[in-house]
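Removed from the display is one protein chain of the complex; every other protein chain stays in position.
Moving on, here comes chain A:
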(Lines give C-alpha, C1' and ligand atoms only; values in the text may rest on other atoms or scores of the structure.)
Protein backbone atom coordinates (compact mmCIF):
# COMPACT_ATOMS: atom_id res chain seq x y z
CA UNK A 1 0.00 0.00 0.00
CA UNK A 2 2.70 2.41 1.06
CA UNK A 3 4.68 1.35 -2.01
CA UNK A 4 1.86 2.28 -4.32
CA UNK A 5 1.41 5.67 -2.71
CA UNK A 6 5.15 6.24 -2.94
CA UNK A 7 5.13 5.35 -6.60
CA UNK A 8 2.20 7.63 -7.23
CA UNK A 9 3.82 10.56 -5.51
CA UNK A 10 7.07 9.98 -7.39
CA UNK A 11 5.08 9.89 -10.61
CA UNK A 12 3.48 13.20 -9.75
CA UNK A 13 6.84 14.65 -8.77
CA UNK A 14 8.36 13.50 -12.06
CA UNK A 15 5.42 14.91 -14.01
CA UNK A 16 5.96 18.26 -12.31
CA UNK A 17 9.67 18.12 -13.13
CA UNK A 18 8.83 17.45 -16.74
CA UNK A 19 6.57 20.51 -16.86
CA UNK A 20 9.29 22.62 -15.28
CA UNK A 21 11.86 21.42 -17.79
CA UNK A 22 9.47 21.99 -20.67
CA UNK A 23 8.84 25.58 -19.57
CA UNK A 24 12.55 26.34 -19.34
CA UNK A 25 13.15 24.76 -22.75
CA UNK A 26 10.27 26.51 -24.51
CA UNK A 27 11.41 29.98 -23.54
CA UNK A 28 14.47 29.44 -25.74
CA UNK A 29 12.65 27.52 -28.44
CA UNK A 30 12.33 30.51 -30.77
CA UNK A 31 10.59 28.83 -33.63
CA UNK A 32 8.37 26.63 -31.47
CA UNK A 33 9.61 23.44 -33.09
CA UNK A 34 10.92 21.65 -29.99
CA UNK A 35 14.56 22.42 -30.66
CA UNK A 36 16.98 24.93 -29.22
CA UNK A 37 20.35 26.15 -30.35
CA UNK A 38 23.05 24.09 -28.61
CA UNK A 39 24.65 27.31 -27.38
CA UNK A 40 21.62 27.96 -25.19
CA UNK A 41 21.64 24.56 -23.45
CA UNK A 42 24.03 25.78 -20.75
CA UNK A 43 21.71 28.68 -19.95
CA UNK A 44 18.68 26.40 -19.80
CA UNK A 45 20.36 23.89 -17.50
CA UNK A 46 21.58 26.64 -15.21
CA UNK A 47 18.17 28.31 -15.18
CA UNK A 48 16.82 25.10 -13.67
CA UNK A 49 19.05 25.63 -10.65
CA UNK A 50 22.01 23.44 -11.59
CA UNK A 51 25.62 24.62 -11.64
CA UNK A 52 27.69 22.31 -13.82
CA UNK A 53 31.25 23.31 -14.59
CA UNK A 54 32.11 23.95 -18.23
CA UNK A 55 33.61 20.48 -18.42
CA UNK A 56 30.51 18.87 -16.95
CA UNK A 57 28.41 20.91 -19.33
CA UNK A 58 30.30 19.59 -22.32
CA UNK A 59 29.63 16.07 -21.15
CA UNK A 60 25.94 16.79 -20.77
CA UNK A 61 25.76 18.30 -24.23
CA UNK A 62 27.41 15.22 -25.66
CA UNK A 63 24.65 13.15 -24.06
CA UNK A 64 21.82 15.19 -25.60
CA UNK A 65 23.31 15.88 -29.00
CA UNK A 66 22.36 13.98 -32.14
CA UNK A 67 24.65 11.24 -33.45
CA UNK A 68 25.69 13.72 -36.09
CA UNK A 69 25.69 17.09 -34.30
CA UNK A 70 23.36 19.53 -36.03
CA UNK A 71 23.90 22.55 -33.81
CA UNK A 72 20.42 21.99 -32.38
CA UNK A 73 19.23 19.96 -29.42
CA UNK A 74 15.86 18.27 -29.57
CA UNK A 75 13.52 18.32 -26.63
CA UNK A 76 12.96 14.55 -26.80
CA UNK A 77 16.62 13.93 -26.07
CA UNK A 78 16.96 16.71 -23.54
CA UNK A 79 14.04 15.77 -21.32
CA UNK A 80 15.16 12.35 -19.99
CA UNK A 81 18.73 13.50 -19.38
CA UNK A 82 17.64 16.65 -17.58
CA UNK A 83 15.07 14.75 -15.51
CA UNK A 84 17.82 12.42 -14.26
CA UNK A 85 20.02 15.40 -13.41
CA UNK A 86 17.27 17.01 -11.37
CA UNK A 87 16.16 13.80 -9.66
CA UNK A 88 19.73 12.97 -8.68
CA UNK A 89 20.24 16.56 -7.57
CA UNK A 90 23.46 16.79 -9.54
CA UNK A 91 25.51 19.98 -9.94
CA UNK A 92 24.14 21.66 -6.84
CA UNK A 93 24.76 25.42 -6.66
CA UNK A 94 27.60 26.80 -4.60
CA UNK A 95 26.63 28.01 -1.13
CA UNK A 96 27.36 31.61 -0.26
CA UNK A 97 29.97 30.84 2.36
CA UNK A 98 32.02 28.66 0.01
CA UNK A 99 31.95 31.46 -2.54
CA UNK A 100 33.16 33.93 0.05
CA UNK A 101 35.99 31.64 1.04
CA UNK A 102 37.03 31.31 -2.59
CA UNK A 103 37.45 35.06 -2.85
CA UNK A 104 39.36 35.08 0.43
CA UNK A 105 41.78 32.50 -0.95
CA UNK A 106 42.58 34.89 -3.78
CA UNK A 107 43.04 37.68 -1.25
CA UNK A 108 45.59 36.18 1.15
CA UNK A 109 46.51 39.58 2.54
CA UNK A 110 42.92 39.85 3.79
CA UNK A 111 42.41 43.34 2.42
CA UNK A 112 38.72 42.68 1.83
CA UNK A 113 39.01 43.43 -1.87
CA UNK A 114 40.69 42.36 -5.11
CA UNK A 115 42.16 44.78 -7.59
CA UNK A 116 40.71 44.84 -11.09
CA UNK A 117 43.93 43.42 -12.55
CA UNK A 118 44.01 40.62 -10.00
CA UNK A 119 40.45 39.55 -10.70
CA UNK A 120 41.00 39.68 -14.44
CA UNK A 121 44.16 37.63 -14.10
CA UNK A 122 42.51 34.89 -12.05
CA UNK A 123 39.30 34.76 -14.04
CA UNK A 124 40.88 34.75 -17.47
CA UNK A 125 44.01 32.68 -16.75
CA UNK A 126 43.01 30.11 -14.15
CA UNK A 127 40.42 27.37 -13.92
CA UNK A 128 37.93 27.45 -16.79
CA UNK A 129 38.83 30.91 -18.11
CA UNK A 130 36.24 33.58 -18.79
CA UNK A 131 35.70 34.94 -22.27
CA UNK A 132 36.24 38.67 -22.67
CA UNK A 133 32.49 39.21 -22.70
CA UNK A 134 32.02 37.29 -19.46
CA UNK A 135 34.86 39.24 -17.84
CA UNK A 136 33.40 42.60 -18.88
CA UNK A 137 29.98 41.61 -17.68
CA UNK A 138 31.22 40.57 -14.26
CA UNK A 139 33.33 43.70 -13.88
CA UNK A 140 30.48 46.04 -14.79
CA UNK A 141 28.50 44.90 -11.76
CA UNK A 142 31.30 44.05 -9.35
CA UNK A 143 33.74 46.89 -9.71
CA UNK A 144 33.86 50.04 -7.64
CA UNK A 145 34.76 52.53 -10.39
CA UNK A 146 36.51 54.98 -8.08
CA UNK A 147 39.01 52.59 -6.58
CA UNK A 148 39.01 50.08 -9.45
CA UNK A 149 38.64 47.30 -6.91
CA UNK A 150 36.12 44.59 -6.19
CA UNK A 151 34.84 44.47 -2.63
CA UNK A 152 33.84 40.88 -2.81
CA UNK A 153 31.83 40.64 0.37
CA UNK A 154 29.53 43.47 -0.72
CA UNK A 155 29.38 42.07 -4.21
CA UNK A 156 28.28 38.64 -3.03
CA UNK A 157 25.69 40.13 -0.69
CA UNK A 158 24.27 42.21 -3.56
CA UNK A 159 24.02 39.24 -5.92
CA UNK A 160 22.37 37.07 -3.29
CA UNK A 161 19.72 39.72 -2.62
CA UNK A 162 19.15 40.12 -6.33
CA UNK A 163 18.52 36.42 -6.78
CA UNK A 164 16.03 36.33 -3.94
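Rule of thumb we're sticking to: a residue touches a chain if its C-beta (ideal position, glycine included) is under 8 Å from a C-beta of that chain, and two chains touch if they have at least 3 such contacts; residues count from 1.
We adopt the following convention: contacts and distances are computed from a predicted model.
Undergrad: Just go with whichever of "Ferritin", "UV-stimulated scaffold protein A homolog", "Leukocyte receptor cluster member 8" or "Serine/threonine-protein phosphatase with EF-hands" UniProt uses as the name of the absent chain.
TA: Its record in UniProt gives the absent chain the protein name "Serine/threonine-protein phosphatase with EF-hands".
Undergrad: Looking beyond the chains shown, say which of A:24, A:60 or A:86 touches the absent one.
TA: Within the whole complex, the residue contacting the unshown chain is A:24.
Undergrad: With the full complex in mind, choose from A:11, A:76 or A:126 the residue touching the hidden chain.
TA: Hidden-chain contact among the options goes to A:126.
Undergrad: Which chain A residues would touch the chain omitted from the figure, given the whole complex?
TA: Against the missing chain, chain A presents residues 15-16, 19-20, 23-24, 26-28, 30-33, 35, 42-47, 50-51, 53-54, 93-94, 98-99, 101-103, 105-106, 122-123, 126-130, 134, 137-138, 140-141, 159, 162-163.
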